[in-house]
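So that we are looking at the same thing, I have put the structure below in structure tokens.
Only one protein chain is missing; all other protein chains are in place.
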Amino acid sequence: MSERFTVMSEQAISDALADLPDWSLEKDGLKRVFQFKDFMEAFAFLTKVAMSAEALNHHPEIFNVYNKVTISGLCTHEADHAITTLDIELAGKISDFVS
Amino acid sequence: MSERFTVMSEQAISDALADLPDWSLEKDGLKRVFQFKDFMEAFAFLTKVAMSAEALNHHPEIFNVYNKVTISGLCTHEADHAITTLDIELAGKISDFVS
Amino acid sequence: MSERFTVMSEQAISDALADLPDWSLEKDGLKRVFQFKDFMEAFAFLTKVAMSAEALNHHPEIFNVYNKVTISGLCTHEADHAITTLDIELAGKISDFVS
Partner (left out) sequence: MSERFTVMSEQAISDALADLPDWSLEKDGLKRVFQFKDFMEAFAFLTKVAMSAEALNHHPEIFNVYNKVTISGLCTHEADHAITTLDIELAGKISDFVS
């Protein structure tokens, strides 16, 4: 069976993050912090993150307080928590919401 | 008891709509049509409309298909379906989401 | 290329609707009306409908006013607006949210 993702080398992750400049690679996965005008804008953004996460069946950690959102722990559980193409795809979709 | 709204004269409604140029006054209340890039943007907008409507305890008719949203029937039931300051307030908040 | 849906015969639609008793077949597609305790429950339900619709890339018509929601026009545009297995799949998912 073909997998829905490919595990990435350190070099491939590094190259991909060059196109995702506000994301960082932390011990537990990819992470980015977002700031909005107010809570309503922050939560509307989260709604788009939720729809993307559900469509990919790939769910990161989401933290929100008022106008701030942190997406973290973005890694692939089925790949023993490695960073895969699926993580880069979701990070890219999320970045598109704020570009 | 003071009301949470004031019924508006035809002139006052007309003046208010001059500042809300994409809204029209229909038989069943104020109406505006919105178009977005895709469904996710349309639904994120609806989430903000929902939070505003709930905060004001004032709920218009909402119609969505894919990237299109229609808000209509915006009038004040407690004022015998007249247009009141509450309707103009909600229309203004909704317009701010797309400006 | 294999399609992501199969057009259904009248008999197959009829059989499928037997398991979806609150849905009806209208001129423009499948339709069901839902009623909730209040607006917040209605909109939380819509959020689940939105995630399912986006995951299937299949978007019905959504109408809401206060505690009422109507899902309608559920048919498959790529199949010349016929009812397909994709419509029955989405109707089933939506029904599961209220069962």
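The chains carry the letters A, B and C, assigned in the order they are written, with residues numbered from 1 in each.
As a convention for this text, a residue touches a chain if its C-beta (ideal position, glycine included) is under 8 Å from a C-beta of that chain, and two chains touch if they have at least 3 such contacts.
Since the model is a prediction, treat every value here as computed from it, not as a measurement.
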Residue of A:7, A:25 or A:62 in touch with the missing chain, whole complex considered: A:62
Candidate in contact with the missing chain, chosen from C:5, C:23, C:45 or C:66: C:45
Please identify which residue in B:51, B:65 or B:79 touches the non-displayed chain. B:51
Interface with the unshown chain - residue positions in chain C: 40-41, 43-45, 47-48, 51-52
Since one chain isn't shown, list which residues of chain A touch it in the complete complex. 39-40, 43, 46-47, 50, 53-54, 59-66, 73
Considering the entire assembly, which residues of chain B contact the chain that has been omitted? 47, 50-51, 54-55, 57
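The criterion applied here is as follows: only the chains that are shown with their structure count from here on.
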Copy-to-copy rotation (chain A on chain B, CA atoms, range 0 to 180, rounded to a multiple of 5 degrees) logged as 180
Using mean CA coordinates as chain centres, what's the gap between chain A and chain C in Å? 30
Could you state the distance in Å from the CA-based centre of chain A to that of chain B? 34
Residues of chain A whose C-beta touches two or more other chains: 47, 51
